[in-house]
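Input: a single structure, listed below in structure tokens.
What you see is part of a larger complex, with each chain still in position.
We just call them A, B and C in the order they show up, numbering each chain from 1.
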Amino acid sequence: MLEAIRDGRLGVEDGLGRLRSWPVRDLGHTQLDVHRAVRCGSAEVVYGRGKTPEQLVEIALALLEHHDRLLVTRAAPEAAERVLAAIPRAVLHRASGAITVEAPGAGAGEGLVLVVSAGTSDGAVAEEAVVTARMHGARVVELRDVGVAGLHRLLAHTETLQSAEAVVVVAGMEGALPSVVGGLVDCPVIAVPTSVGYGASFGGLAALLAMLNSCAAGVAVVNIDNGFGAGTIAARINRRAEKRKR
Amino acid sequence: MLEAIRDGRLGVEDGLGRLRSWPVRDLGHTQLDVHRAVRCGSAEVVYGRGKTPEQLVEIALALLEHHDRLLVTRAAPEAAERVLAAIPRAVLHRASGAITVEAPGAGAGEGLVLVVSAGTSDGAVAEEAVVTARMHGARVVELRDVGVAGLHRLLAHTETLQSAEAVVVVAGMEGALPSVVGGLVDCPVIAVPTSVGYGASFGGLAALLAMLNSCAAGVAVVNIDNGFGAGTIAARINRRAEKRKR
Amino acid sequence: MLEAIRDGRLGVEDGLGRLRSWPVRDLGHTQLDVHRAVRCGSAEVVYGRGKTPEQLVEIALALLEHHDRLLVTRAAPEAAERVLAAIPRAVLHRASGAITVEAPGAGAGEGLVLVVSAGTSDGAVAEEAVVTARMHGARVVELRDVGVAGLHRLLAHTETLQSAEAVVVVAGMEGALPSVVGGLVDCPVIAVPTSVGYGASFGGLAALLAMLNSCAAGVAVVNIDNGFGAGTIAARINRRAEKRKR
């Protein structure tokens, strides 16, 4: 653009105007940032909670005009139905309320993101991480119900653990699993505390604090129940490995 | 006493008086409960923090008039020196500030209390648990620096773990060790969170919450840094096993 | 197994494979740990909350193929009905939502686990502790509504208190009861804070903190409302006493 100004093809006032109107599409209630894929490496993702079914449908359709894929997280059942009705190729992942339209070849990339969860009840959050990492292009494998009170269940998968580019570890209650996994692998571990538990779990606070204090050095933490964030980061780690390889 | 009243050996008023003056020895600043050993199975133990050297010496001497053993916990260095000077047979345990006068045969009992700690920095609390359990008559073995980020260090001791009557597990930071130990043994696990850590450990709160939320069923928790409490409970569990055996 | 390898009955690769496939039964959503009874001294127990009625029935039936007893805790009413319909000999304990299939002779063991609760509202948690301890083989006696504001209600049971191998104390609000009981007995006290209360009880936090700070030395604490954990530990303490006796 600065070149256009120098060449006289663009006036100074117009240049200022353009600086102010970076690519944003205004739906009234939401400023769609349709170029985020260019800057941040991923399409705009829609956080479903707190949006009306109408808003969700409108946003989803607008995004699909610019992208070949879509991820809506935590859609309420009613809103999910409406989106599925409006976008027939969309897929609903029931445990987590995620809705996806996958680009061709999604999840067939190189590398490996491993999503490990401690208990059956952590499944919804793990699913969100799996779906998100796939949407960002990663090949994903999932290990479920391998909590620390029965170590052999985890140790049986040591080889798989050590072949991953990034491991997402999902756990509620005492949140001990990331520390144990972190002692077994040499790739980054993204820990997701979940709100699974009761009493002194204080809605996931216990697991969150435990994970932040992990004695294993390669562990970073995202928000309670934030499978989406963990899946995004894991996929980004995996993608860098791929990119360099080429 | 009621029999004495019936027999006329004790007047009603005197009986009421005696009910009010259950065995307590008044040092002015402290009501010594010298019969606690009878009721609760252990001699009076003195919490050293917040007491002046003079008070500690006076209390310690008074207790040794009634008991053949003594445990002072968390004595400040200066106070400890004063007690050692006044009671030559007393022994100071430097890491924890515990002072002991052991009864003959202490620590030679049957059964086994195991004290397991996660890191070098948890040593002071572990020492307090070891000393306390010995004072209460238990045979004690200690495993140090076997945190969960290097599982094989712990697994190397599986057999010892499974031979204990009670296991005390001492850990700071994420407090994950009790859950792992709890999955390996069938005896009660007494977990002691420590204030080892920084930042989001919030003085041991992270480890405390983690332990309270342990997914392993046989884990109970005592206060942060409370090696004394854990050693007492473990010794009581061990003692019951012994008692029945006779 | 190592012997089988030496004898040539088992190949090295197979040995590695077996190490990886320690006894776990995979139901898709849950990795059943059917050998836990061998390692940890109790059958797998099912935490009912957050599981669908279908999952609960499937897990319960699978466990009963391997064990002669079953404990499901905190089943929602609808799920409980479904389990009772599928397993006619199962018994529902309504206050706590626990479902049990008892082994022959359950609760007839030696020793004594005492479950003491402070107020009427603590009944559900106390029931969970009672049911759990029985399932783990203990003889159990229960004392209800003996809170500290009317001390004589508790003191009337001093003899019973002193005959127990382990005492579970269940209390909400200020959580003072374990300290008082702890001053009366010489066996371990397992304290269970409950979420009974309002305002500054903060969902049981007040009782939890009080119990962790108990001035009576023999008190250990489990999670808020965790009657199951307390019952398990108490039964384990009781069982060790029995085991040694033989």
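By definition in this document, contacts are C-beta pairs under 8 Å (C-beta built on N, C-alpha and C of every residue); 3 or more make two chains touch, one makes a residue touch a chain.
Just so it is clear, the model here is predicted, and its values are computed rather than measured.
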| item | value |
| --- | --- |
| Identical protein chains across the whole complex (3 displayed) | 8 |
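Definition applied: only the chains that are shown with their structure count from here on.
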| item | value |
| --- | --- |
| Same vs different contact residues, chain B with chain C, by half of numbers used | same |
| Farthest-lying chain, centroid of Cα atoms versus that of chain A | B |
| Central chain (distance from its CA mean to the mean of all protein CA atoms) | C |
| Cα superposition of chain A on its sequence copy chain B - rotation in ° rounded to nearest 5 | 180 |
| Computed distance of Cα centres, chain B from chain A, in Å | 48 |
| Chain B and chain C, separation of their C-alpha mean positions in angstrom | 25 |
| For chain C, residues contacting two or more additional chains | 208, 223-224 |
| Residues of chain C touching chain A in the complex | 19-22, 24, 29-31, 33, 36, 49-51, 55, 193, 195, 203-205, 208, 223-226 |
| Residue numbers on chain B that touch chain C, as the complex places them | 39-42, 45, 111, 165, 182-188, 190, 208, 212-213, 216-224, 228-230, 232-233, 236-237, 240-245 |
| Of chain A, residues touching chain C in the complex | 120-121, 123, 144-146, 150, 152-153, 155-158, 196, 198-201 |
